[in-house]
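Worksheet: one structure, shown below.
With one protein chain withheld, the remaining protein chains of the complex are depicted in position.
After this line comes chain A, so read on.
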Amino acid sequence: MQRRLRLSFVLGLLILIYMVSVILVNFQTFSSLAQVPAGLIWLFKNFIPNEHTASYLGPILYQLWRTLIISISSTICAALLSLIFAVLGAKTTSPNRGFQLTVRFGASLLRNIPVVAWAMILLFSFKQSDFTGFLALFFMTLGYLTRAFTETIEDLDGEKLQALQAVGANYFQCVFCGVLPEVASSLTSWVLYMIENNLRDATLVGILTGTGIGFLFNHYFKGFRYDAAGLIVLLIAVLVILLELTSTQIRRAIA
C-alpha cells in the first residue's frame, strides 16, 4: 500500500516537472507531435537511396573499407600496448605501487578525453589525414582497454599465481604461463567489442579529420545528395551488424 502511494507520488511529481518546463520554454506539445509524421516522410523521401544512388557505391565501399581497416588496426595496436600496461598496473601482477598509480592515472586521462576532442587536438599536429583518425582512436582505445584489462587481471584469483610461484616459476613465467592463459578469452572479447565501437566512432572522427566514410557522408550531406548519405548510413549499420555477428561467433568459439 505504502509502495503504491510512493509510486503515484513520484509519477505526479514527474508530470508536474514536465508541465512547469513546458510552460517555461513555451513548448507546444500537440503541434510538435503533429509535425512528427511529416518530418518522417521528408526523411524517408530524401534519404532512401534511389535509382541514381548506385553510381556512388564504388567510392562509398572504398572509404568504408578504409574506415574498417583503420578501426581494426588502431584497436589491435592499442590492445598490444594496453596488455603490457595492464600487467604492469594490475594489483596482482604489478612490480611496484609506482607503476600501479601511473598506469591508473594515465589510462583514466586518455579515456576521459572524448574521441572528438582527441581528433580536434591531433588535427593541429597531424593535419587532415587517415593517420590523425588512427591516432585519435588509438589513444582513446588505449585508455579504455588498459582499464578493462587491468580489471580483468585483478579479478584473477591470486592463489593461482601463488601456486606457480610455489613451483619455482619466476615473474615472467607466472605472467606468461598463468595470467595470460587465464585472461585470454575475456581480453579477446574486449578487443572485439572495441573494434565494433571504434567503427562507429570512426565515422564521427572522419567528419572532423576529413577522411574515411565520415568525410564522404559529410561531403554528400552538404552537397544535398541525401540519397547517397542515406546509403552510407545504411551500409555502416549493415557493417556494424555483420561485425557484431562475427564477434559473437568468435566469442562463442573461444569461451
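Criterion: a contact is a pair of C-beta atoms (placed from the backbone, for glycine too) under 8 Å apart; a residue touches a chain by one contact, two chains touch by 3 or more; residues count from 1.
Rule of thumb we're sticking to: contacts and distances are computed from a predicted model.
Per the UniProt record, the absent chain's protein name among "Molybdopterin synthase sulfur carrier subunit", "Phosphonate ABC transporter ATP-binding protein", "Carbon-monoxide dehydrogenase medium subunit" or "Phenolic acid decarboxylase subunit D" is "Phosphonate ABC transporter ATP-binding protein". For the chain left out of this panel, the touching residue among A:18, A:105 or A:176 is A:176. Of the candidate positions A:20, A:33 or A:166, contact with the unshown chain belongs to A:166. By the touch criterion stated above, the residues of chain A touching the omitted chain are 157, 159-160, 162-170, 172-173, 175-178, 181-182, 184-185.
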